[in-house]
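Before any comments, here is the structure.
With one protein chain removed, the remaining protein chains of the complex are shown where they sit.
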Amino acid sequence: MSEPVSEQNEVLLRVSGVVKTFPGVRALDGARLTLRRGEVHALMGENGAGKSTLIKVLTGVHTPDAGTIELDGAMISPSSPRDAESLGVSTVYQEVNLVPTLSVAENLCLGRFPRRFGAIDWRNAHRRAERALFRLGLELSVTRRLDEHSIAIQQMVAIARALDSDAKLLILDEPTSSLDESEVDRLLALMDRLRSEGLAILFVTHFMDQVYRISDRITVFRNGAFVTEAPTAELPRIELIGRMVGKDPEALRVREAEVRARHRTRAESESLARVEGLGKRGRVGPVTFEIGKGETVGLAGLLGSGRTETARLMFGADQAESGSIRIDGDARRPGSPREAMRLGFAMTPDDRKAAGIIPTLSVRDNIVLALQSSKGIWRKLSGAQQRDLADRFIALLNIKVSGREQAVGTLSGGNQQKVLLARWLATEPRLVILDEPTRGIDVGAKGEIESLILDLAEKGVSVVFISAELEEVVRVSQRVVVLRDRRQVGILEGESITEHAIMSMIARDDGVEIDHG
Amino acid sequence: MADRSEGRRGKPVAWHGGPVMQALIWPVAALALLVIFNVLFTPGYLSISVVEGRLSGYLIDIFRDGSSVMLLAVGMTLVIATGGVDLSVGAIMAIAAVLSASMVTPEWNEANLGGWANAMLADRTIAWIGVVIAASLVASVLAGVWNGALVSIFKIQPIIATLVLMVAGRGVAQLVSNGRIFTYDLPALEFLGKGTILGVPFSVIIVALVAFLAIGLTRLTALGLMIEAVGDNDTASRSSGVPVRAIRFMVYMVSGLCAGIAGLIESSNVSSANANQIGLYAELDAIFAVVVGGTALTGGRFFLVGSIVGALLIQTLTNTMYAQEVRPEIALIPKALVIVAVCLLQSPEFRRKAWGVVRPGVRVGGKA
Partner (left out) sequence: MSGKDLLRRVTPGREHIPIIATLAVLVLMFSFGAIRHADRNFASLYNIISLFRGGAVIGIAAIGSTFVILSKGIDLSVGAVIALASTMTAKLVAEEIAPGVAGPGLHPALVLPLVVFLGLAFGAAQGALIHWFALPPFLVTLAGMFLARGLAFAVHPQSVTADHPMIGRLQDIAIPLGDRFDLPLIVLVLLASFAIAVLAARFVPVCRDVYAVGGDEASARLMGVNIARVKIGVYALGGVMGALAGVVATIDTGAGSPAEYVGYELDAIAAVVIGGTLLTGGTGFVFGTLLGMLILGLIRLIIDNEGTLSSWWTNISAGVLLFLFIALQSLLTGVAGKRGK
């Protein structure tokens, strides 16, 4: 909370009543946002909150179905990112949208090179680039290629390019996700400087600390709708998290006392594995926890807290640099999914489309794939075995398909998720890692997946469960590892697992005590 | 076809083998059209006669002349199914052809292998020819190993990786023969391309064997599933435990092997091996056959039978033009046009745009 918010600052941007629907999804439902000149405004929300859709509406990628956008007193309806830029709305994305193989100067001047007699005036271009960077307090060789600079510098070059087109509003979409701490400091200092120049900055991030360090006001979205807007100083962390996940922390405290009784502590349960200090630089710090047989361990944290990264390290999808998993008396560090599979692990990834389904292949092919891989190429499951397997899981998981030969790409998200689950359950694993299995699927399917997890536990299969829905994590887990900003911040067990406790742990920097009672 | 009629009656039929039928409809239809054209303009096109104990006729010619394209198409199908491409098959054909022709030339043996080879060539011809064939095929597989290593281990894009051998391969072939074009007169080796068994060209029998083997190996084992998985989504395949690297490696080896067999057949057909002629432009024919056959260049589902039909289609097209007395060089023109047309029809982008053009009213109204 750097500076006092001047409520009287002139309003620059007023978004009201914006609705945007996609086939089957209402991505924005009456979105509201007010930005003033000279403020850093944080836009917060979990997955599916509608943050990125709103940005796309503001930058002209999407046209809203309803609602108005008012910039500087005039109604605007940007038709493309270029158009938005010319109106004064510039955006810098997490993935730097510049050309890495061009020089810094070229990246700043592409499409608007200064010319002399029709030819590029390089001296002028370099001078202009140096000036634009100097404004951000950067002094670097503009003739060097962009990819010779760190991501942080690239990010700032992107900001410089955005500002070079007379931006009034700068949107920073997860700009700090790939930066280390000193780089973050630098970026925040830059934001502070731009704010004092009167620029309005919309800061989209999932890093709590950064929000509280830099932002003046916070707007929270949930499920495409506006939830709250408040000065940062008046919104304690615990409140903020509550709004983001849609829970009132006070009310929860009361209700959870009743729910808690349901939790079975399995102190007597035998240990299956122990994750010991597993970590990878830049991804997630050392994580340590125990997984009992038939136990469900929840990984809780906000988006970007390191929960997916932990899962990937455990499954060998990424290579851990430190730590190990102690299992069967050995310390192992899976180097590839194949190795993890040999340990009896299974994982459904959070990015269903990119890392999960094989879209053009049939439901049957998708279901047998992992089991077949573990058996090897030559020992093919017979047609009858494949059909049995597919039909059994289609029935068991209630997968809605026209037949087992339907291409998986044509199924709904929930059914795709179930196919992925089936793929791994078919391998009869000892440990199933489920990364956001309930994301983007309808309520009915969510319930089914939850009860499936309970069934697995009954059968002695251990589960590592990741979900943005704290409620789900609380419902299914006997142990919860809480992560924040890519670090493990605590472990909750048995009775002490409550949404409130998790939120407190995530918010701990705010000075809120962890309340077990 | 049965599937279709049932579908028309409106019953929700499970499409067993549905995609295969769908993939085959277009190439089969095109092939049928071409054959009808030929029947109308070439007298006796469909007749098959037995001349000197061997089957003869226009249709037989298509199979015999098309055997090397069919072989290449088999290997290429698997490569393309993994999302790759092998531009070096023509050059590999040349290497295999030249090596085989060299090893049955006494003078070359004398200089490179020593007298024992010639002794064997003279005394135990058949055994030696077995050695020759084995050596040529091993060389082709090694070429495939090279490609596979570049693609799967060094992670070089397939087009670029196989370009290296496309550039250097014919040089390697000439290096083997010292730049000479060897001609031979050895019925046993010539049998590969010219021989017949029960009247059926031996080369066609080889194709049938290779095709059956390929279909069997991919469909009776899990190989086919894994190749398709790798081509469709390699990240997902890797995280499902599919040995992605090994699969990639293997398909290039198979493609090399197929190219080697094709090279042997081509050279035995003319009883000689010219490193600059054998398999020239063969890669395009093969890629074309695969694309026509319904396998997408982006990888994923593959159809070996479709590729074989595609190969027959392109060979029929070539032979049709010969029958119409179009010079072989000129025949390249319609071939190129057909290739572009077919690729356009298979391109989703084209379909989308063509659709927009065909029914402009729908789109324009929506956009405004």
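Should a chain be cited, it is by its letter among A and B, assigned in written order, with residues numbered from 1 in that chain.
Operating definition for what follows: contacts are C-beta pairs under 8 Å (C-beta built on N, C-alpha and C of every residue); 3 or more make two chains touch, one makes a residue touch a chain.
Computed from a predicted model, the values in this text were never measured in an experiment.
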Residues of subunit B (touch criterion as defined above) contacting the omitted chain: 85, 87, 154-157, 159-161, 163-175, 178-179, 275-276, 280-281, 283-284, 287, 291, 297, 327, 329-333, 335-337, 339-340, 343-344, 347-350, 353
Touch residues of subunit A, complete complex, unshown partner: 81-82, 96-102, 106-107, 110-111, 113, 115, 118-120, 122, 141, 143-145, 147-148, 151, 161, 178
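What we mean here is this: only the chains that are shown with their structure count from here on.
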Distance between the centres, which are taken as Cα means, of subunit B and subunit A, whole angstrom: 46
Subunit B-facing residues of subunit A, complex: 315, 317, 336-338, 341, 347, 349, 354-361, 365, 368-370, 372-381, 402-403, 405, 423
Parts of subunit B lying in touch with subunit A, wherever the complex brings them together: 12, 14-16, 18, 220-223, 225-226, 228-229, 232-233, 235-243, 300-301
